[in-house]
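A single protein chain has been omitted from the complex, and every remaining protein chain is retained in its original position.
Chain naming follows the written order as A and B, and within any one chain the residues start at number 1.
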Amino acid sequence: MCSTAKKKGNCIEYTDSGLPKTAIRFEVNGDNFEKKVDPTMTLLQLLNNELKLFGTKEGCGEGECGACSIIMNGKAVNSCLVLAAEADGASILTVEGLGQGNKLSILQQEFIKYDALQCGFCTPGMLMSARSLLDRDKDPNDDEIKEAIEGNFCRCTGYIPIIDAIRSAAKREREELK
Amino acid sequence: MSEKKLNHIGKGYDRKEAQEKVTGQAVYVHDMEVPGMLYAKVLISPYAHAEIVSIDCSEAKRLKGVKAVVTGKEACQRVGLYMVDKNIMAGEKVRYQGEIVSAVVAETEAIAEEAVTLIKVEYKPLPIIDSLDEALKGKNLVHEKLHTYEHMKGVFFPQKDSNIASWNRTKKGDIKKGFEEADFIFEEEYTLPAVAHVPMETHVAIAQADPYSDKVKVWSSAQSPFAVRQLLAKSLGIAKGDVNVIVPYVGGGFGGKAGVHLEPLVSVLSRAVHGRPVKLKMTREEEFNTLPTRAEMRARFKTGMTKEGKITAMEVYHDWDSGAYADYGVNVGKTAVYSGAGPYAVPNIELHSRTIYTNKVFSTAYRGFGHLETHWAVERHMDMMAQKLKIDPYDLRMKNLLRPGDTTISGELVYPTTGDPVACLDAVSKELGWKGRKSEEERKQEMRTGKVRGKGFAMLHKAPAMPSYTSTAAIMQMDEDGHVKVMLGAVDFGQGANTIMAQVAAEELRLPIKDVEVVWNVETDKHPYDWNTVASKHAFMGGNAVRKAAGSMIQQMKEVAGQVLRCHPDELTHGDGYIYHIHQTHRRLSYVDLSMGYAYENGNGIGGPLIAHGIYMASGLTNPDPETGQGRPGLVWTFGAHGVDLEVDVETGEVNILRVVSAFDIGKVINKKLVDGQVFGGIVQGVGSALIEGYKFDEDRKLLNPYFGDNRIPSSKDIPDEVKAIYIEEPKTAQVDGPYGARGIGEHPMISMPSAIGNALYEALGINFHKLPFTPENVALAIDKHLRNDV
Partner (left out) sequence: MLSKFEYVKPETLEEAVGFLGSHPETKILAGGTDLMVLLRRNLLITDHILDIKGIQDLDRLEYKRGEGLYIGATVRVNEIAENSMIQKKYRALHQAAGALASHQLRNRATLVGNICNASPGADLSSPLLVFNAKVHVQGPEGKRELKIEDFFTGVKKNALEKGEIVTGILLPEVNDGDTSYFKKQSRVKGHDLATVGISIRRTAEKETLVGMAAIAPTPIRLRELEKKLKNRDFNEETAEWLKVEIKHHLKPISDVRASKEYRFLASGALGKKIMMAMIEEGVK
């Protein structure tokens, strides 16, 4: 009927457990991919296991902690709750895509400067939520910053340096990126 | 304490590994794949206490892709060092809901997960020991064979035919006499629930056990690779040298990764699949349900006070619900013996600290190592006694705080350079604007507005809890460019240890900070020994070791340079990348020219590669006397105080922390950014224990909240509106035997946050809380009860 594998006229591949794989085309950090995936695979698993992009982390697998946050079609989402199949046609940004060439982005620089990280495990997801905020709002106040990262748990920093870093990054982006 | 100018100490450098972490390049065991790796999943017990009658793995074994199914029969080795009470996997019975009963190794996680559901276990439920009191009755036992367990004799005291894993005591002076001298005797009880560490990276380990020898290689998200090596070797009955433990980046520890957890299990699993590497990653649910927590605890204080407010005697019972196992739990219990009555001069005391078994998830080290729990109780107790004595709580504490010349409850003498709790309380009281208690009238008036304010404060102190002969070491190597690599056995899991040590090395060697690196990925085969990365002791101990190593490297350079420059090495000094004569400064040689030995013009070579080491052994510590707990267990004391200003919505019970001011006698701030990080992080984690966290069990002791959904931690919206940290760096009270006067700070900011908040809640509401957490529900119900009683 409407399984995407058939639609595209490709030959159908099957998983080891006998499920027809879903064909997807998507872009991550500017690179284009075509894959046939197990329909039960999540976007997080696609990034980690298929694309070997390990920056995005699994903290809980249930959308509570935000460690797996990425930006999909311009929106910050928890990749553990998205099926890889749903990434068909999507444009995805992960922590690996934040820098420009061999230069860290302003956001990453400010995270370092304000020590907005300790163990670093929540950091990729935190950066993506911050990136999403600054894409939507160039001058967020502290309450808006807290709202944007509310879904990103950090056990190490107490959030204070993270808020400082994002505030500072917002200011620098306003001044330096025209 | 010399006042010479410091180049690197005190600078707020960026942490060394920040770039790896903000780019997603840092590799954690969670991310790791090793060639040939298989995946494991575990089956956990649904019962809190039950005999395992049978386990049928046949169907699970037949599933395509399954390589092995292991049960307690195959994984029957004991694990532990202090109280060896635990098997790698449950054997004859399970002792907590969540205990691992079986494990599957398969080609993929998905196959392993499916296979686990095919394992059939028959249980025979046993009576559940569901509380401290039930456990103390001793009618049913968690560990029937407690008296046969290997344990550290003279240090831990298991009570035969009981549920008491250890009964440790402090006895100082004569409490009978002390209570007779008292004008008042106050008795109170305080409790707090178990909470989880919640590192963002769950526990995970990969083991590769060589099938042809005893060798085992383990990658683990762990705080203490040498402890893992030691315990794993003991468990499997192999030599320590046959175990190699590798720790890459670690996504948080907080004490939960301080001991040994998954490593013995994955080693056994690897053996079961003929040595292929096996990875076991805990789900978040397993992290809550299966892995250990901070102990639940009940403290009972009986304190004699003169009417002027001097403590004359104390009788204390700290009862720790350590759950099903107590290898680490007994340590926490023992530690309470030397600090469990707060930073006060207590002339007569009997303190009992009992580590007790019940049927729930077991306890382990947790940031603060029992001090948050004991100080929750004692600082609330001090406040309540102040209320009853009608003495200002600031004054009451000032009358009793430890001062130079006093002894601690374990008889340890306090020196000026032990630290200054008085200065901490003073600083906090001033910054908080403490002007004395509210009157009941003021409170009632404010209540009518629906929102009430309150200020409160609490003291804290802690020294490391560790064996009296704990040591650490550092190795330094210079490369041909004159850059230095430092190798340590301690793990930087985000607290900033490696950056601090690099600063110390750079300071001593007088090199730019960018030319000194601490080597990541601690590996027990390569790195020098460190006991455990715990106890807030690494800045002190590791710092001392690194300074010695640097001194040794400089001496090596001077000895070769002295030959070349034809002078005695004592005439040489160092700096700017050179060894040079102290007077005729042009007579010099660069570090680069000395790094691989020195080559004369004619070709002769002298010296060799510059490799130095330094060690530090905890100095002057003694084992506490088994009967009286007297001795010198505390290597370095850090004193501190928290002040809290909060507001309560009296209708919903929501507590809003407006301001936290905290003071620590830290001696010397080596890197303010990193120290601030420990302070903010510890305070917020303390807020979690105070306002949010707590395990909940049903009547069968099944964990009701093993998901983030119902087991929350502070988010960005749950933090205080403002936090101010005050660091006391007074040379007269700094840690003179430490690096630049510095003391530890990692755990301390979390300690006494709940008590400070509890004391502020009394000010706000006129209600004394004896339990944690102060959730909106608990506060609202207490207010409602209080108002109805008043009417």
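Assume contacts are C-beta pairs under 8 Å (C-beta built on N, C-alpha and C of every residue); 3 or more make two chains touch, one makes a residue touch a chain.
Predicted model only: the values in this text are computed from it and were never measured.
**Q** Which one, B:K139, B:K717 or B:K732, makes contact with the chain that was left out?
**A** If we include the chain that is not displayed, B:K717 is the one touching it.
**Q** Taking the entire complex into account, which one of B:E20, B:E113 or B:E189 touches the absent chain?
**A** Final answer for the missing-chain contact: B:E113.
**Q** Where does subunit B touch the missing chain, residue by residue?
**A** Residues touching the hidden chain, for subunit B, are 110, 113-114, 117, 649, 651-654, 691-692, 696, 704-705, 709-710, 712, 714-718, 775-777, 780-781, 784.
**Q** Go through subunit A and note every residue touching the omitted chain.
**A** For subunit A, the residues touching the absent chain are 1-4, 15, 17-20, 22, 39-40, 42, 61-63, 66, 69, 75-78, 80-83, 85-86, 129, 132, 147-148, 150-152.
Quick note on the criterion: only the chains that are shown with their structure count from here on.
**Q** Where on subunit A does subunit B make contact in their complex?
**A** It comes out as residues 16, 40, 48, 53-62, 64-65, 67, 94-96, 98-99, 104, 108, 111-115, 117-124, 127, 145-147, 149-163.
**Q** Flag every residue of subunit B that touches subunit A in the complex, lowest number first.
**A** 14-15, 17-28, 30-31, 65, 110, 197-202, 249-254, 283-284, 493-496, 673-674, 676-677, 680-685, 707-709, 713-717, 719, 723
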